[in-house]
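Shown here: the complex without one of its protein chains, the others still in place.
Coming up: chain A.
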Amino acid sequence: MVENVCINPDLGKEAMDPETVTKMIILGPKANVSENEIVNQMHLLDLPLTIKQTCYGAMVSGNEEDVKEAIKEVRKLDPYNIFTKDRGFPPGDPRRCRGHRKGPREGFHQMEKEFKLLGFVSDALKNPKKVSLEEETCIPVDEFEKIMNQCLAEGDVDNFNKNENNDKDN
């Protein structure tokens, strides 16, 4: 374990650049595209990016604007099933890369947990619905009494109409 957390990695210039951001692209369980397709799509954009294909989707690293542009284009392939999140470490960093850590990397279990909900989230995104965020308060007793009396009165009228109709039929 000590060797896992005490590695002093020899990172490249890009990985140490404060302007560089890394994003993870995660495919939902109902995705209609494969990891390979999204990686190919990003390569076709011809942007100066570092792209890594992974088991959950892909990882993309580069200038923030380029990364945003790449994600915007990739999302078009399957807008409701492609999810993204930030990543603090650059792609292939030995402190996080599973190949060097001899076990699941940090964040794997989190992704596993959230992956179970991604299918439901994509369904909800496909069928958006406006919900009210206003407070729902209880009706005052007096107002409730008025409404009940009104309903009862309407019920009486209905019964009266029904009786009238029955009399006419007879």
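Note that contacts are C-beta pairs under 8 Å (C-beta built on N, C-alpha and C of every residue); 3 or more make two chains touch, one makes a residue touch a chain; residues count from 1.
Throughout what follows, contacts and distances are computed from a predicted model.
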Legend entry - Hidden chain of the complex, named as in its UniProt record, picked from "Phosphoenolpyruvate-protein phosphotransferase", "Phosphocarrier protein HPr", "Acetolactate synthase small subunit" or "Methanogenesis marker 5 protein": "Methanogenesis marker 5 protein"
Inset, instruction - Would you indicate which residue among A:Leu125, A:Ile139 or A:Ala153 is in contact with the undisplayed chain? - result: A:Leu125
Legend entry - chain A residues touching the omitted chain (full complex): 5-8, 16-18, 20-22, 26, 83-90, 93, 95, 106-107, 109-114, 117-118, 120-121, 123-125, 127-136
